[in-house]
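Step one of this worksheet: look at the structure below.
What follows is an incomplete set of chains from the complex, kept in their original frame.
Going in written order, the chains are labelled A and B, and every chain counts its residues from 1.
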Amino acid sequence: MSFRSGRHHLHIPGPTNIPDRILRAINRPTIDHRGPEFLELGLEILEGLKGVFKTSDPVCIFPGSGSGGWEASLVNTLSSGDRIVMFDQGFFATAWRKMAQSLGVEVDVITGDWRRGVDGKSLIEKLSTDSQHEIKAVAVVHNETSGGVTSRIDWIREAIDTCKHPALLIVDAVSSLGSIDYRHEEWGVDVTIAASQKGLMLPPGLCFNALSSKAIAASQDAGLARVVWDWRPMLAANREGFFPYTPSTNLLYGLHEALIMLEEEGLENVFVRHQRLAEATRQTVSAWGLEIFCRDSAEYSNSLTAVQVPKGSDADLLMQIALKDFDLSLGTGLGKLQGKIFRIGHLGSLNELTLLGVLCGIEMSLQIANIPFRKGGINAALEFLRSRKC
Amino acid sequence: MSFRSGRHHLHIPGPTNIPDRILRAINRPTIDHRGPEFLELGLEILEGLKGVFKTSDPVCIFPGSGSGGWEASLVNTLSSGDRIVMFDQGFFATAWRKMAQSLGVEVDVITGDWRRGVDGKSLIEKLSTDSQHEIKAVAVVHNETSGGVTSRIDWIREAIDTCKHPALLIVDAVSSLGSIDYRHEEWGVDVTIAASQKGLMLPPGLCFNALSSKAIAASQDAGLARVVWDWRPMLAANREGFFPYTPSTNLLYGLHEALIMLEEEGLENVFVRHQRLAEATRQTVSAWGLEIFCRDSAEYSNSLTAVQVPKGSDADLLMQIALKDFDLSLGTGLGKLQGKIFRIGHLGSLNELTLLGVLCGIEMSLQIANIPFRKGGINAALEFLRSRKC
């Protein structure tokens, strides 16, 4: 690569920009993971994580990406041949479904529109046909990272409750946790999956399962084989602040710092900031005359915005230009969306001027790529963000 | 914890002291794991790793500790009910055996003495009874980290060959890779498991499976469920320098630097250095009049030394004193060895004077702990190390 002056602009929807504070926290000698100093660290992290998930139940930390969190959520709760309801929400929901199938679980897919959030009604229909309670779990993605659509988890909970169905509720909050309000306990979620490299502002390498007592009970009987992902030895060791195998100590240093930062800013302030920056992005996209992939403004994601390019234009070309000319990394369209959309990550450690620089970079790249759009969209973001300050 | 001046002395048998160069390499902004800069990094690492394992076949990198590497090695090669031969070598071999059983594999244990390496003869006996070739794999630990005993992997290979048995050879090289000569290809190993936090001088968080083409072929038919650990999508993505899910980018930065450092020092020089420092340690232990846990000097580990305390003495008390009085972390006796032995890690980024400081710390702690020993053992190390220089 040729020399690039200044900072790279990383605006994929995760991994996100890691604050220097967190990089410095990671940049410490590894310690004995069975010693007293680690114990203190471990207990503080395990306690602090509960606040971020809004739960009083335990949160498990595994080495891995979101995929690891998915696998852990399934192998700890299900047995081979168990039925699980999953939704056709987007690229990642699809991958999760395939994973479940690979693990020997029977998946009932509720069809959907990738441009919309999931729908409680269709779930009620599905569950009400299951009078034998063969369905063991309902798995849903809170914020689909492929399309920038946020679903209402409380509605899913309500649907399950309406049916008085005992299925576990498993939620992927990978790209919402720490960016978009998420309430594990209040929404009655049994397993929440998250990962380090999004709203938690860390490098990739850690994934999480927040549990409910019902999920913990289910794990006693779940028949799928697992060792590394097994909650049982993890929960036992965590009670003492330790881990059943060598943990990723240095990433845990970073997590400890991230938890302090989220507390310093205040979790609700974090959500408001993400909402503000997301709205600025959307106003600019609209001013450009481009279409937001998510159809319903009530379901707009505050951690990323997927933008459709007009027919005949190539979103990947735009991304290549942004990278080459402006050192800006945007998210590509995944799977069937490739070339049709690009995705702007606006989550994690971020503020107004950094986002505005990114929007400027996209505006220039749109023009260079000869994609039809209305110039000056950046002014909408300026107007909006300015109005929030005075 | 009260204030401790100077550096902590981490001498457990891994995680090891991370060189500043590697910490600085990790301390970089995360990049797009689907972009061109990552591609270059990924390809260089995947190629460089082969040299460290001494193989020309692919090496898979997973997020996780050694346990993850174990699980990956088993779920990619075996089906439920398959038979595997494993050895009673020590605490970690035992844990690995339990893992195999948890995964639904039938384990044939070859009994052994934790104070000795494994024995090709008993394997020949075992395999020669298996004319139906029901045994699918032989799994052995190269360097048992619980007891400091190094087994001869070439003898195991020879035993399998003698029986003309098609079983796969799976080897745990977690605490030997990058410290003790290890030859994946020459020894005909099918899967080698390693991890980042030992001879590779990295923080914990990455584990490895070096493969053979026979192992890759076996993975097509292996019936155990796996997604994250699955070699197939990993090998496919790796061919392009990418990963099937978000990799631990920052640890990969560190791995890239570690590979450069190993090359700068020269892998054979690394082994000689470990041998020298290990021998200095052993001479001191002997001069103290204490017994090395490993019975056979031909099987002494060059990455750690496990030391027995005399009957009536408590090795854990020694460790507590070393930590409290001298900020020195040693390895505890694991499982049935707790209190009976302590372990000195002398692997990774290490030199003479650092090791000598550690041996001094142990000598003082032995006295404070009232453990019977001969004072002045440190002089043996001084004499030996000095003799190697002039």
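The criterion applied here is as follows: contacts are C-beta pairs under 8 Å (C-beta built on N, C-alpha and C of every residue); 3 or more make two chains touch, one makes a residue touch a chain.
Nothing here was measured: the structure is a model prediction, and the numbers come from that model.
The complete homomeric complex described by this structure file contains 4 copies, of which 2 appear in the displayed model.
To be clear about the criterion, only the chains that are shown with their structure count from here on.
With each centre defined as the average position of its C-alpha atoms, the distance from chain A to chain B rounds to 34 Å.
For chain A in complex with chain B, the residues that touch the partner chain are 1, 7-8, 10, 12, 14-18, 23-24, 26-37, 40, 63-68, 70-71, 75, 80, 99, 102-104, 195, 197, 203-205, 224-228, 230, 244-251, 323, 329, 332.
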